[in-house]
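The other protein chains are all here in position, but one chain of the complex has been omitted.
Now for subunit A:
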Amino acid sequence: MSTVPRPALTETAAAGRGATPRPAGAAGPGGGRRIRRHRTYEAVSGYLFVAPAVILFAVMGLYTVGYGFLLSFAQWNGFAPHWDWVGLQNYKDLLWQNPAYAPRLHHAAMHTLYVMIAVPLLTVLVSFPLAVLLNSAKRMQGVLRSVYFVPYVTSGIAVFFAWQYILQPDGAVNTVLGSLGLGSLSQPQGWLGNPHTALPTMIVVTVWGAVPVAMLLYLTGLQGIDRSVLEASQLDGAGWWRTNVSVVWPLVRPITSIVVLLNLRDSLQGFQTFLVMTNGGPGDHTNVLGLEAYRLAFLKDLAPTLGLASALGWLLFAAALVIALINLRVMRSKT
């Protein structure tokens, strides 16, 4: 490569419109024209570099979002040649008006609410102590961290079937309870077959899957805490318990709010576990909002429910946005 500045950039730069030049304070001997030309060149290359991402985003992102938004104001079964515009009727039907949809939705909303309360809470309650303990273990830390990560790595459909298998009436969970002398706790209908245990069981499985990432975040947070802070607290006479509760816990609060936000969002929108393991059953006892939207969109054959499905999707979006905003406020007020 030659060290002499060559006008290699001209062919692209010539095509550009004159980008507004900054006050050329840093202008070298080449003068303002070369800087302007360079800025145009940079802008053109910038657009070229983002073009593939933007095109894909326009088609798969913006178009589909806009399309879904419009569809939420219409009635359509996916095959009819045109949409019937119904205004806000889909939203009204879902929220209170239509006896075929509103009660089901309220039911599913209650389940979703349980999940949204229990999953973030339990995830924090398990993963923070786990991270504290793991952080204090000097040997085996790497191995244990990998082991704790198995639920995340194997998450997805395969491990849900494995759960389903061990939660069966004659599955491993019941067997273990029996051999521990806790046979009275075992579920003869299977943990997912009994309407009373199905939702709590699903919550446990969800928490099991959520702990790895939360634990990892806490662990990095703990390792970032200055040692002198902990030693100072111990010199003040605080024991292990006190140090963790009144020094460490407040220090990792930003991580707690991230963990809570992530799990709130997943609990609100996620339904894959439910679709695979219970499909909402038994008798709609584990039906959640995301699953209901999926059903309205894809499992209603020729019924004109596509608009309803879109409307429900947008209600979920609105709820996710509200959660994100609340979380932002909480995080700001604490820092």
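The rule is short, and it goes like this: a contact is a pair of C-beta atoms (placed from the backbone, for glycine too) under 8 Å apart; a residue touches a chain by one contact, two chains touch by 3 or more; residues count from 1.
One rule holds in what follows: contacts and distances are computed from a predicted model.
Peer 1: With one chain of the assembly withheld, which option in "Na+/H+ antiporter subunit D", "Carbohydrate ABC transporter permease", "Succinate dehydrogenase subunit D" or "Trk system potassium uptake protein TrkA" matches that chain's UniProt protein name?
Peer 2: Record says "Carbohydrate ABC transporter permease".
Peer 1: With the full complex in mind, choose from A:G32, A:P103, A:G156 or A:G183 the residue touching the hidden chain.
Peer 2: A:G156
Peer 1: Who touches the missing chain here, A:L71, A:V86 or A:V252?
Peer 2: A:L71
Peer 1: Quickly run down the residues of subunit A that touch the omitted chain.
Peer 2: 1-3, 5-6, 8-9, 19, 39, 41-47, 49-50, 52-54, 56-57, 59-61, 63-65, 67-68, 71, 78, 126, 130, 133-134, 136-137, 140, 144, 146-151, 153-159, 161-166, 170-172, 175, 208, 211-213, 216-217, 220, 231, 234-235, 237-240, 258, 262, 268-269, 271-272, 275-276, 290, 293-294, 297-298, 306, 309-310, 313-314, 316-317, 320-321, 324
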